[in-house]
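One structure, as structure tokens, below. Some questions next.
Missing here: one protein chain of the complex. Every other protein chain is in place.
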Amino acid sequence: MNEAAFAILRKVTTATITTMLLRKGIRRCWMNGPKPLVPNGQRVVGAAFTLRFVPVREDLATMESWGNPISTRAAIEEMPEGAVAVADAMGVPSAGIFGDILCARMKKRNVGALITDGVVRDRAGVLKSALPVWSSGVAAPASVNGLTFVGWQQPIGCGGCAIFPGDVIVADDDGAVVIPQAMVEFVAHEGAEHERYESWVFGEVENGVRLPGLYPPNDDAKARYAAWRKSRS
Amino acid sequence: MNEAAFAILRKVTTATITTMLLRKGIRRCWMNGPKPLVPNGQRVVGAAFTLRFVPVREDLATMESWGNPISTRAAIEEMPEGAVAVADAMGVPSAGIFGDILCARMKKRNVGALITDGVVRDRAGVLKSALPVWSSGVAAPASVNGLTFVGWQQPIGCGGCAIFPGDVIVADDDGAVVIPQAMVEFVAHEGAEHERYESWVFGEVENGVRLPGLYPPNDDAKARYAAWRKSRS
Amino acid sequence: MNEAAFAILRKVTTATITTMLLRKGIRRCWMNGPKPLVPNGQRVVGAAFTLRFVPVREDLATMESWGNPISTRAAIEEMPEGAVAVADAMGVPSAGIFGDILCARMKKRNVGALITDGVVRDRAGVLKSALPVWSSGVAAPASVNGLTFVGWQQPIGCGGCAIFPGDVIVADDDGAVVIPQAMVEFVAHEGAEHERYESWVFGEVENGVRLPGLYPPNDDAKARYAAWRKSRS
Amino acid sequence: MNEAAFAILRKVTTATITTMLLRKGIRRCWMNGPKPLVPNGQRVVGAAFTLRFVPVREDLATMESWGNPISTRAAIEEMPEGAVAVADAMGVPSAGIFGDILCARMKKRNVGALITDGVVRDRAGVLKSALPVWSSGVAAPASVNGLTFVGWQQPIGCGGCAIFPGDVIVADDDGAVVIPQAMVEFVAHEGAEHERYESWVFGEVENGVRLPGLYPPNDDAKARYAAWRKSRS
Amino acid sequence: MNEAAFAILRKVTTATITTMLLRKGIRRCWMNGPKPLVPNGQRVVGAAFTLRFVPVREDLATMESWGNPISTRAAIEEMPEGAVAVADAMGVPSAGIFGDILCARMKKRNVGALITDGVVRDRAGVLKSALPVWSSGVAAPASVNGLTFVGWQQPIGCGGCAIFPGDVIVADDDGAVVIPQAMVEFVAHEGAEHERYESWVFGEVENGVRLPGLYPPNDDAKARYAAWRKSRS
Partner (left out) sequence: MNEAAFAILRKVTTATITTMLLRKGIRRCWMNGPKPLVPNGQRVVGAAFTLRFVPVREDLATMESWGNPISTRAAIEEMPEGAVAVADAMGVPSAGIFGDILCARMKKRNVGALITDGVVRDRAGVLKSALPVWSSGVAAPASVNGLTFVGWQQPIGCGGCAIFPGDVIVADDDGAVVIPQAMVEFVAHEGAEHERYESWVFGEVENGVRLPGLYPPNDDAKARYAAWRKSRS
């Protein structure tokens, strides 16, 4: 992975990233559902490590299944340092996919974050684990109460997006976005430039400039921005 | 607009307002969706300035469209001081209709608040703009990712309510209510009286009085309230 | 009611309780919807006192109906001390079943909590009443705006669960769970034991132990836990 | 029950009935969900006999429960001839509340119809029973797969309406409407008159008359209708 | 309007049309909801005449409002011959926007069809009117029971699509698609060609040819198709 691009992305908002992706024709990059447990300004960037659940079936989704070779426990041990685990829980609101212990283990392994369109269990315990978590909320029941775990590092859907292993995930207080691997460089560099421009626009607005002609810029605004940009470099 | 009525409404809860409207036969006055970004006790009263979106279409909802004569930018410049902008975003959860820059411009123009059944983008930036916002949440993508802007000051639906330009909007920590223009005086004056009565009831409850006969009041409670009311005037 | 079991349950998370119920074959025990107004670590245990609403009908759901023998006011006066009121509001998001006054009266009567798959009204007032409330949110309109109250202490549905009067309710920051009366002893005692085991697991994870073989435990882990358990008793 | 009113209602469409109820201020009378299994022009009028389900709980909703004193079987034996059974199944799409055998027994007892916001099971068998059925569809699993039966002749919700035992139900190809008992006479007589007027309007439209001024009628149209009406009596 | 293009579109399936639009980058062209009342093979092509509803408000959506200058009645009299009326009913399932009389008037005026994401009322009467109708179903209550009519020939949303007056609508047994005006020629001509190719593919499949290499075609398949195409011209 391109560490330089990651370093830039750590300073770019998800809002800007989605705008850069729209320029590339990508509208389906925003995960509906995942929100930070507590919006505290934390940001995360990393390669997606995918987890996949299907609906519960009573003969398969049992507490005994947690000891299987294909289990959430086994998956966690495969996660590389810095990865962002993305779990397809089909938006099920009543089965907490991970709780305090699994999150603590992920934290111990230096996994970057857990992101899911489902929910986690034991809010207090998960916060205590210090693993950054974006989910659709919290519910007490275990994953096996409503879900069957079937594997990892396969293509998944999460919050209405297709996520492939290795896609890049960025999450902040707004939620989480997926960047197709081939667009990471573009998004990072254009995104940083775009944020520079928007910071200038924000200043102009503070000075009382009207929006039409400013954002998007007409020729005059472009010239003024270019001058400002030059003066800062 | 009746500033006296507005002044009263600033002290009346949305709960009381909906009760007064029910007396007039209006049940569909509560917008499902809009909530304060942070429930901090802030209250807002103002005339509705409506904004209207329809679903996205790829040939129309483009970043270039932001420079059109019919655009959110142009609409903002038309908003009168003190107006409450109400945006019909059809409850779309994945396209942030406004972000930090547009909110900052609205604040600069002394717009009273932004209310939508959709979402805003860039939570941190919007909070920084200091514009009071009631929305269904937050999402990073821009409006054009999921919506096409088509105009302002037309009748709209928002959160299951019909909103006409000039209707009066009141919002507090519970959310937002629309008052048909012709009922504003009634709601303000009856609402204030109703809150006086409820503050007396609350005191009675604190003193251990049972609810039946008190709320709604029987003749005895009415008499006791009348006495209390008299003693306070 | 078994006060000893209640005392234990006050220290057991809803996450653990749902796991114990799954051992008994109960998957449908978690109420979708009810969340604490503010997640502040508060926990509540009590016998369910049920309240039942059906949809609004304009000739029945009137403000006058609040004075009827069958009314929310009358129901509150029947609630025993320590009971947990559970209201079936069919998940209706736009009719606040109870507000500041009714909550204050419940608090005065030492009712343990109010739990609903609907919403309450007047957030600030309800918080002021100090009654613990788990709801699907907040809306200003009164119950009669969208619901008709039809009785208490009947079987109800709440958040997708069947609740019978006398079932035991436990609620914490994750939300609320129902324990069938006949399973309360089992859940309390096995739950406490399970939490002891999990606290040991958490420590092991902090020490860097891998999850497979630990959680669920293999024979080695069982032995180590037994030793730890013994050393602590 | 007023047989004369029932006889009239058998010839009035549910469309007309809802319009008459709107005149009385009743908007919540239309059940969302119930549709005829096959739209064949069949119409049914009768007093509501209510059935109530709550969500499934695995210890209660068992096949053994079908032998309980409180069971769908027992309820059927209580249904009076000509009654319209209305079942509150909370719109659950995956548990067929009744199948061929129960429908056949209802038919044998001369029950008028079964109406539910849930589903029935064994479409072919139910059609064979010849009991008129309005439901939200069909699913193979039994009621106990997703529902717990809790009683009959209590107030219920069905398809978003409040239904009280004894309310009058009318169903046709459009679906099912509930008439509050006190409004049955009004609805029947005004409805019949309204349909007479609309049949005249339909003829006028066939003759090429424009709608404005005709429907609703201006003075001229009123006079022409009065003349036509007189000529037909 | 280009009658030649319309004549071609009358023979092209909506399936093919959506595929042609995808080539132009348009994914949001398919209306979710509208289905033919009875799937009978009928097809319709015409320019969109839009109708717009917002949610009901009790002081505005009254039977008296049907006589207003802005009313569904007035709108119908403005519809040009051959137009396809498209009504934004926000998917409301319980308010039939049009019934037998309004549909009969539209038919009399040679309106091509009525398409809505809402429902119509009086199924039997609407079928009798012979106006082709695509809707999300049927419900007895009138529009004013759940909707407020606010105007015509404005941009609308219908079934998740943006529809502008003059866009071209095509509907068949699958449902309804909108073609942006500027793409009508392309869609008609490419669509007809595409259907020719698919008819050849269908024959190949009947002859037992495997799909890979055939659909989409490899060079060999392209050559065979070209030969077949030539032999038929």
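Which chain is which? They are A, B, C, D and E, in the order written, and residues in each are numbered from 1.
As a convention for this text, contacts are C-beta pairs under 8 Å (C-beta built on N, C-alpha and C of every residue); 3 or more make two chains touch, one makes a residue touch a chain.
Only a predicted model underlies this, so the values are computations on that prediction, with no experimental measurement involved.
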Among shown chains, those touching the left-out chain: A, D, E
Sole residue of D:99, D:112 or D:155 that reaches the chain not shown, by the stated touch rule: D:99
Among D:52, D:123 or D:194, residue touching the chain not depicted: D:123
Residue of A:41, A:55 or A:203 touching the missing chain in the full complex: A:55
Chain E residues touching the omitted chain (full complex): 13-15, 17-19, 22-23, 27, 29-30, 32, 35, 39, 41, 160, 172-175, 177, 198, 201-202, 205-206, 208, 210-212, 215-216, 218
Chain A residues that touch the omitted chain in the full complex: 24-29, 54-61, 90, 148, 150-151, 154-157, 160-163, 180, 182-183
In chain D, positions touching the absent partner: 56, 63-64, 66-67, 71, 73-74, 76-77, 93-94, 96, 99-102, 104-105, 108, 121-125, 137-142, 144-146
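Here is the rule we use: only the chains that are shown with their structure count from here on.
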Shared chain contacts [chain B and chain C, defined touch]: A
Same-residue or different-residue interface between chain A and chain B, half as cut-off: different
Centre-of-Cα separation between chain D and chain B, whole angstrom: 38
Distance from chain C to chain A - Cα centre to Cα centre, in angstrom: 31
Where chain D touches two or more other chains at once, by residue number: 25, 27, 29, 160
Every chain pair in contact, whichever chains are involved: A-B, A-C, B-C, B-E, C-D, D-E
